[in-house]
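A single protein chain has been omitted from the complex, and every remaining protein chain is retained in its original position.
After this line comes subunit A, so read on.
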Amino acid sequence: MDFVNKLPPMDFLRSEEMTLVQLIIPVESAHRAVSYLGELGLLQFTDLNADKSPFQRTFVNQVKRCGEISRKLRFFKDQISKAGMVSPIHSSPQPDVDLEELEIQLSEHEHELIEMNANSEKLRQTYNELLEFKMVLQKAGGFLVSGQHHTVAQERELDENLYSRDNYADIPSFLEQETRLGPSNEAGLRFISGIICKSKALRFERMIFRATRGNMLFNQAPTEKYATDPMSVEMVEKIVFVVFFCVAGYQEANPAVYTVITFPFLFAVMFGDWGHGICLLLGAIILIACESRLGSRKLGSFMEMAFGGRYVILLMALFSIYCGLIYNEFFSVPYHIFGGSAYKCRDATCRDAHTAGLIKYRDPYPFGVDPSWRGSRSELPFLNSLKMKMSILLGVAQMNLGIILSYFNARFFGSSLDIWYQFVPQMIFLNSLFGYLSLLIVIKWCTGSQADLYHVMIYMFLSPTEDLGENQLFWGQKPLQMLLLLLAVVAVPWMLFPKPFILRKLHLERFQGRTYGILDTSDMDLDVEPDSARHHVDEFNFSEVFVHQMIHSIEFVLEAVSNTASYLRLWALSLAHSELSTVFYEKVLLLAWGFDSILIRLVGLAVFAFATAFILLMMETLSAFLHALRLHWVEFQNKFYHGDGYKFRPLSFASLPDDED
């Protein structure tokens, strides 16, 4: 314990220490204080009146006034942008903005601006009218001059000119004229002239046709100059992205510290091929070398993710090269990099290579899997056994790390209850079963025993007192197994029962004296402590706590088995990867190379390249990435991580413009 106490605190392991403060500010200086704090940008405010409606809050009138001011500012901004100007940005913020003065100034400006707008609108309208009059006179005059020969007009009436502004109002006054003049007795042609939007001309013609029952002649001519249409209002759509991510609880251990290394490593265990690893390394180096160039550009969502994770990809590539060297696979081809193989054929012809097998004549291959294994008859049973055992070892190690982190959390938060009644039984349970299995694996590797570990574990549970026979790996195994089984069985009620009862006892002890205090004063605030006390003032619901603890322990017990088995995906994916690359190599490249024609060889090479790039480099990378991530988030983090925190968002005027975007 002393050793643990003397360890220096890790900087990145826990979040920054925060302080909860309560500010009591007199009302007159509230605004100045808060704006000063906003400029500092270091304080996040919590809403203590979250359940109150907007009217019941104290400063509702001031908020309304601010809303009015911001509306006016938006109006000005709109007008400025419509006029095509750019508003200058003040680099230094005003020290003290007097809101009352600002309010008065702004309302004066707004009033002026609205008046000016109205005047300019009127002027523009008049101008348009006159322009349209002129155009009608020009064009209609042209028609009439040409049509004078054809008409027997006795009367000519130049009716009102119309101007079409909006979509609907052009016809009525015009048609009224027409119908009112209908019953006139003059036999002769009357004409009406006007100006109308081009898009409505067809409809207008149809309407006139119907109104006059077909007795009409319609002539139209386009105008050269366009009268300005009324300004159209644009609606800018803002798309808001909501990005969901998990934030660590306050000051709990941050798993990212460990994940940075274990994640690329587990990825590599599943990816294990140093040829593919080199390709991945090249990609990562390119991303890192161009990071200044790519960082400023806007990339697509996929490239953005890849770019953001360039250092992780670098680590993944390095670890893949390492694991590839261990599995001895270069695009599925083994090489004799570290010296010669330890096995040789029984005779010179290697006739018995696939039946009786090879014999070992030297010290084992120094690093990684011996290259002679590839292509032999017992390659798969050997490699499967190796990888499965390795997966279990890695899994048990990572889960133990998770539980130890929960110990450090409990120690940091001072919860000795959690240490003694959660950490200790959890460690005992996990290690007496799966830690023991890991030990058996290591012993079997070291001694070369023929014992079947499945049977060892199963009979440990089913018939612990029986003789072990061929399943004996070391002396004293039977009593050790019985002891471990007993410890595991004891650990389960140890994590299930004591904690709820002790919590209840603590609760009763704590609030025993308090309950009398309530009778004296109803207004006195008992909760002068921080939030945690507030929750316990209500009744301690024992059944709820007990059920919660029961769920928690049953979950742990069941998950011990399932999570350990889940780590076998490390084996499964590495098997899939190696089989895929073997298939592409042997059945595509070697097959194509066997032919003499250079075309077939090129085609084979191309297919091999594409298959490697898309299936092995992209799909397998994503797949191994996903499974490694899942192993971390589920199997590793559910031992200790709660992730129920929220991000620190201080009130800061400097960051407000960024927030708005």
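Going forward, contacts are C-beta pairs under 8 Å (C-beta built on N, C-alpha and C of every residue); 3 or more make two chains touch, one makes a residue touch a chain; residues count from 1.
Simple rule for what comes next: contacts and distances are computed from a predicted model.
**Student:** Which listed name, "V-type proton ATPase subunit", "Translocon-associated protein subunit beta", "Dynein light chain roadblock" or "NADH-ubiquinone oxidoreductase chain 2", is the one UniProt assigns to the chain that has been left out?
**Tutor:** Per the UniProt record, the undisplayed chain of the complex is "V-type proton ATPase subunit".
**Student:** Given the contact definition stated above, which residue among A:R32, A:R74 or A:K198 touches the chain not shown here?
**Tutor:** In the complete complex, the chain left out is touched by residue A:R74.
**Student:** Among A:S53, A:Q450, A:T465 or A:Q512, which one is in touch with the chain left out?
**Tutor:** Within the whole complex, the residue contacting the unshown chain is A:S53.
**Student:** Looking at the whole complex, which of A:K64, A:H109, A:K122 or A:H548 touches the chain that is not displayed?
**Tutor:** A:K64
**Student:** List every residue of subunit A that touches the chain not included in the displayed model.
**Tutor:** 53-55, 60, 63-64, 67-68, 71, 74-75, 167-172, 175-176, 179, 200, 203, 206-207, 210-211
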